[in-house]
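A short worksheet on the structure shown next.
All protein chains of the complex are present and in place, except for one that has been dropped.
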Amino acid sequence: MATRIGVEVSIAVADAVKLCNPDVIAAYPITPQTHIVEHLAELVANGELDAEYIPVESEHSAMSACLGSAATGARTFTATASQGLALMNEVVYVASAMRLPVIMAVANRSLSAPLSIWCDHSDMMSVRDTGWIQIITENGQQAVDNTIISFRVGEDPQVLLPVMVHLDGFNLTHVVEPIMIPDQAEVDKYLPKNRFPLPLNPDKPVAMGGFAAPAIFMETKWAQEVNIQNSKKVILQAWDEFNKIFGRKYEPIEKYQSDGAKTLILTVGSSGETASVAVDELKKEGMDVGQVRIRLWRPFPFEELREAVKGADVLIVMDRAISFGGPGGPIASEVKAALYNQAKKPNVVNYVISLGGRDTTVSDFKNIIKQGVGIAEKGSKNEYEIYGVRG
Amino acid sequence: MAKSENEMTWKDVEIGCIVTEPGGAKAYESGTWRSQRPTYNFNKCIKCGLCSLYCPEGCIDKNKDGYFEADLFYCKGCGVCARECWTKVITMVEEVE
Partner (left out) sequence: MTQEKSLVEIRWHGRGGQGAVTTTEMLARAAIAEGKYAQAFPSFGPERRGAPVQAFNRVDSKKPVRIRADITEPDYVVVLDPSLLDKVNVTSGLKKGGYVIVNTRKSAGGIKSEFKIDYPVATVNASKIAREVLGVNIVNTTMLGAVIKITNVIDKKSINEPIELRFGKIADRNIKAMETGYEQVAV
């Protein structure tokens, strides 16, 4: 039986990794991710987890070690954040292109400068084109569940892709909250053994990481693209199967009070729960408002998004990152792109909020929704709005 | 490999571009790069094997008489062996006069 405990989310994520029985963990500590790998190191040191823990000297080495590990068919986990993700960037691309199912928790944190250890989504957005599957979680339970789900998805022979599970730094990683820790037998039932089809093996040698001349390079990239597009159906199956065993349902776009609502707020990550309280309060005040949340960021859920927002007149999109000199937040620019060719589409208003750990409260979200509706009616000179900046 | 890389479609690309058949380098005729060819006066050869150690292609081995000789399927004609040979056994000559 699963047990419901009060636990810090980072510790619960590490315990979820343990339930998946990884073979190799190679990681470098960085705030606010540290508690995850620290606890895993502790579990290995105490003999509670039979895995190789490689305390590497940098994140670049962490991901490099993970590549080697995954290439042998070993179940492989790492975690990082912010500058760590930036430092490992070149190897992040290699993992997906070589189809190596490394599972990585990313404790979302802003990128320097100025130095900030607090949460926003600039690190997550910096890797959106690296070819990884990216799942964004909103609370501790989702982070735990989707860690387990990621191993199943990434290692699926039809997928074979690395997966990032995003959880907001501090806002999730450092919070003690109630979490159902799944039962080992249930996880074992849900998660098959890792069977990488062409592992490094001295008895049956293969070569990995070769170069591709112009004559073949485009074919390799298109194969990679078709593969990640096709991974969506496996992700949906994995979520479905998870729901059958564990009773918690995940969808690429999750809806809250959104059916028939004329105004929708779209959120990403932990602030979505706070926003849902604002939606409740505004509904009580008589406003016709609902919420949609992006759970799956890559592959991007085009159909589900279009379906979820098609009845709305106004869609207010929250971003926790700026594309400098660009079209506003990355979420909004992709949402707009997804809707552009639709005959009927909501008016999209984009707000950049909560950079570098700035709190966004229930009353902030209420303000944003009200202001957003006004902007949709009257129009705005701005490509996007930024909320809460003084002056 | 059944198809050349000019013929392969994206569906033919192996998972992560993994090369599953060994011997890709062995099958490759690097001898086509050669514009000069080593020739031998084995009367001077003391069978020291130094040319084989220096050969960047690793293509020099003993022939049936025990003299060291390059495999022209792989020899790129760099001339390192000729330069290093103590007893001046090897002379590089143009492939095409």
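Here the chain labels run A and B in written order, and each chain numbers its own residues starting at 1.
Here, contacts are C-beta pairs under 8 Å (C-beta built on N, C-alpha and C of every residue); 3 or more make two chains touch, one makes a residue touch a chain.
Bear in mind that the values here come from a model prediction, so they are computed numbers and not experimental data.
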Considering the entire complex, write down the shown chains that touch the omitted one.
A
Cross-chain touch to the chain not pictured, restricted to A:A41, A:V206, A:L236 or A:V362, is A:V362
Can you tell me which of A:G6, A:G247, A:G286 or A:G325 touches the chain that was removed from the display?
A:G6
With the missing chain put back, one of A:S61, A:N194, A:S271 or A:S333 would touch it. Which one?
A:S271
Which of these touches the unseen chain: A:Y28, A:F151 or A:F170?
A:F170
Need a quick check: the contact residues on chain A for the chain that isn't drawn.
4-8, 32, 117-119, 170-172, 174-178, 270-271, 273-274, 276-277, 357, 359-362
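In this text, only the chains that are shown with their structure count from here on.
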Could you grab the centroid distance between chain A and chain B? Build each centroid from C-alpha atoms only and quote it in angstrom.
51
Listed in rising order, the residues of chain B that touch chain A in the complex are 5-6, 8-20, 22, 24
Considering the complex alone, what residue numbers of chain A touch chain B?
97-100, 160, 197-198, 205-208, 210, 212-213, 215-216, 218-220, 222-223, 226
